[in-house]
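Just below is one structure, and these are the notes that go with it.
Excluded from the complex is one protein chain; the other protein chains are retained at their positions.
We call the chains A, B and C, going by the order they appear; numbering starts again at 1 in every chain.
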Amino acid sequence: MNNSSKIGVGVVGAGRIGKLHIEHLAQNIPEAELVAICSLDLADVTSVAKQFNVPKTTSDYTTLLADPQIEAVLVASATDTHVEISQAAAKAGKHVFCEKPISLDLEQIDETLAIVEKAGVKFQVGFNRRFDASFARVREAVASGEIGEPHIMRITSRDPVPPPIEYVKVSGGIFLDMTIHDFDMARYLIGDEVVEVYAVGGVRVDPKIGEAGDIDTTVITLQFQNGVIATIDNSREAVYGYDQRVEVFGSKGMVAAANPPIDTVTFSDSEGTRAASPPYFFVERYKPAFLAELQAFFACIQERTPPPVTGADGRAPVVVGFAALKSLRENRPVLLSEI
Amino acid sequence: MNNSSKIGVGVVGAGRIGKLHIEHLAQNIPEAELVAICSLDLADVTSVAKQFNVPKTTSDYTTLLADPQIEAVLVASATDTHVEISQAAAKAGKHVFCEKPISLDLEQIDETLAIVEKAGVKFQVGFNRRFDASFARVREAVASGEIGEPHIMRITSRDPVPPPIEYVKVSGGIFLDMTIHDFDMARYLIGDEVVEVYAVGGVRVDPKIGEAGDIDTTVITLQFQNGVIATIDNSREAVYGYDQRVEVFGSKGMVAAANPPIDTVTFSDSEGTRAASPPYFFVERYKPAFLAELQAFFACIQERTPPPVTGADGRAPVVVGFAALKSLRENRPVLLSEI
Amino acid sequence: MNNSSKIGVGVVGAGRIGKLHIEHLAQNIPEAELVAICSLDLADVTSVAKQFNVPKTTSDYTTLLADPQIEAVLVASATDTHVEISQAAAKAGKHVFCEKPISLDLEQIDETLAIVEKAGVKFQVGFNRRFDASFARVREAVASGEIGEPHIMRITSRDPVPPPIEYVKVSGGIFLDMTIHDFDMARYLIGDEVVEVYAVGGVRVDPKIGEAGDIDTTVITLQFQNGVIATIDNSREAVYGYDQRVEVFGSKGMVAAANPPIDTVTFSDSEGTRAASPPYFFVERYKPAFLAELQAFFACIQERTPPPVTGADGRAPVVVGFAALKSLRENRPVLLSEI
Partner (left out) sequence: MNNSSKIGVGVVGAGRIGKLHIEHLAQNIPEAELVAICSLDLADVTSVAKQFNVPKTTSDYTTLLADPQIEAVLVASATDTHVEISQAAAKAGKHVFCEKPISLDLEQIDETLAIVEKAGVKFQVGFNRRFDASFARVREAVASGEIGEPHIMRITSRDPVPPPIEYVKVSGGIFLDMTIHDFDMARYLIGDEVVEVYAVGGVRVDPKIGEAGDIDTTVITLQFQNGVIATIDNSREAVYGYDQRVEVFGSKGMVAAANPPIDTVTFSDSEGTRAASPPYFFVERYKPAFLAELQAFFACIQERTPPPVTGADGRAPVVVGFAALKSLRENRPVLLSEI
């Protein structure tokens, strides 16, 4: 088999998401050739490389970027390294798939997007949920006019368990590490821009989250340019599992995506009828979506088309997140133009 | 208020079903004037009459039939009195609403239908489930061709608790006291006649039912003239409540009616999602259908139209029941023409 | 039958809701004796009285209040007459069931509640949805701690069709004629008081509603004393029918009430599976709740207990409504203490 037509890939970062990408690249993306993995934890990365037959490992991403076999780089390292690595990769002429958020600093994002633009490489941001079949169907229903003019949107997004407090301290806060997905989903489903944000919230799940300067329960109201009003509600802890639902209501009807149960079994007894829980967390729920976003990334490289999630798509929800934070702190609606 | 345009009604029998009819007549059928109630238990009937403002009570049904104010009679007494009272009522020129089954004796049924025919009065049999909105919608879907040619039908019919053993001993057995409703439902939904029956069953719920000569669990296969194959499954005891479902599969699709839950509430926790049980038993589930069958009865009197459930409809499922009994005993399919 | 133990009732107002109450009183509340109906439209009220055997009719509510047979009065007339009639009825020593809202004027409400208090009569406000079995079950789940500490609540409430523009002009606006039910539901489900309100909205359904000075689409965020954050979304026009759902999320799970379909029938064909719509509008959906609120009213009279929906319950959502209006106009969160 001639592998020369394959796209050589390097992955930087081998945490939970990094490993998932590595698995998909090794097993399910025939057009990709996984050449090298980079991680600070060399022991760990060596074992992963062995498992998936990846020829090269390194703890220095510049080594990886210097490899001429590598045409595309997946950046799945810690958030505060995204910008540096993405910029270096772009400058090295590699296509970049960067996990969200690009950065917690808008200037750095803008700088990165400018470098990418100049380099003429593909730059896709890892908003995997857009590739979930149900959410994609909802977007299609909105975009095609099936539900008429959209008026109201509701997004529910609740995690099964809070992240470690150490993560909370550096994540940028709930709006930038968790709600950012929902801000992206909101823009994706409505196909329009947010103009104003109002956020309320509190510490209901764990006082330690409050001590770390964050909240764990929030409800955000978004107003779009086209008049749609959206609410997002988040909790760091839903005991029944990962709760990811959307609903868009419009002049001709409503479209909604529910949680998929892990099986289709129901039990009926004197207590009523019991159905299964949703998948535990994001890996279980969005594995097909994580795969699909990679497939789309390689397709846009091969077909020379724009990536389905652009740098601008990576920037916009960060802006909404800052507006939400400002709204929460000042207890007033905040225009995006204020950020 | 001028009541002379109302239809004077007498009710014979004031057991559970009789009382339900009395309540509906007193409260919800403005075109009926409830004139008299007859029951062997005069103390009981006096209290019911007081509750619903019924002017006359008697323990002798001939007294009731002699009342010129009474134009229509509801026969809700013990099964073995249906024929005698229905025949006398018809001979007295009264319209008759008779609970199912008309009789456990085909000759007596035929005799009754002949008398009714000769008297020119309305005769409606109490197959209340036909008036359930969901089942009526299923029938409409079949009759209108929405699902194309029907091929396969499934009926599930399970009671929450077995009847008293004393009742089991005189009821005619499960096919004639319980499945008879499903035989009627089968004919109603398909709009065609059964030609062959195969029944299997056993005693799984309570050995006492077996000692009384009956079974408590059965599965029956019906073949219709038009080629539809149907199965009915029955149990005397479903711990999760009254289970009444139908499904018709055809060349253009499938239509099904599920159990209605008693409320629309769901609970989600780490065990999954719990929804409500169905209504407890037939009164809770079919109260609107019991009312609707009476409304239809009075409408057919006023509008001089045929009753929606005819004497022939009352006879047919008894024949199917006898065929099922013969099939069970002889462990072979039995043609209806053998009965 | 001795009717002297029954509670004599007079109904003022015979519009859609008035007629529904009259029907329930006449047919389904055995402890009530419907003595008189009052309406400005004497021809209409005469026909209703005839239909339900109500002995007296009048177009002057003072005549009705002067009737010594009447112990309780149902006020179902136009909103701007609620206060005058309720006050007069209380002064006449009658128990009062008053439709919502008591008034659009807080001073008048307070005056009325003071008069009722002084008169020592029962005063119940017509928040019928509290008596819906599903919503009552949700409240029970919250109150009993089944879902732990409540954190987030979502209420969706959308009408199938907008009211006439003439009604919009005098109704007090969407917050006081429509959302008021949801404000009550919010207080009822959480069992706590709202402290801050933020409302956004617009005219999406019909420009005439905007010309009449109202909005037709709104999303409201409520913050409760106990920390619960709630959102309510309203639309004047949901083409799929009356949409009335609630969801409460807490530390131990989630409880939700969905729309009941009008039947349990599903169709499966190459387009997917189709299920039935919800009941058309409030009469179809809440008929059992309208009956149950009356039963509760007469029970509290007979058992000398406080009414389940008090005058204070009638006042509170009006305050929330004014806060919502102020929030919408000033585009900022408004404390209830500002009203």
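Throughout what follows, contacts are C-beta pairs under 8 Å (C-beta built on N, C-alpha and C of every residue); 3 or more make two chains touch, one makes a residue touch a chain.
In this text the structure is predicted, and so the values were computed from the model without any measurement.
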{"item": "Listed residues B:K56, B:K91, B:R154 or B:K287, member touching the removed chain", "value": "B:R154"}
{"item": "Residue among C:Q27, C:Q69, C:Q108 or C:S268 touching the omitted chain", "value": "C:S268"}
{"item": "Which residue of C:I209, C:V246 or C:A276 touches the chain not shown here", "value": "C:A276"}
{"item": "Contacting the left-out chain in the complete assembly, out of B:R16, B:K50, B:K118 or B:R332", "value": "B:R332"}
{"item": "Hidden-chain contact residue, picked from the options B:K56, B:R204 or B:K287", "value": "B:R204"}
{"item": "Interface with the undisplayed chain - residues on chain B", "value": "149, 151-152, 154, 156, 158, 198, 200-202, 204-205, 217-219, 221, 223, 227, 229, 231, 233, 235, 237-240, 243, 249, 251-254, 331-333"}
{"item": "Positions on chain A contacted by the hidden chain, ascending", "value": "1, 27-28, 30, 50-51, 53, 133-134, 137-138, 141, 146-147, 252-260, 262-270, 276"}
{"item": "Absent-chain interface as seen on chain C, which is shown", "value": "239-241, 261, 268-277"}
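Assume only the chains that are shown with their structure count from here on.
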{"item": "Same-site or different-site touching of chain B by its copy chain C, using the half cut", "value": "same"}
{"item": "Centrality ranking, top chain (CA atoms only)", "value": "C"}
{"item": "Distance from chain B to chain A - Cα centre to Cα centre, in angstrom", "value": "58"}
{"item": "Between chain B and chain C, centroid-to-centroid distance (C-alpha), Å", "value": "39"}
{"item": "Touching two or more other chains - residue numbers and ranges from chain A", "value": "239-240"}
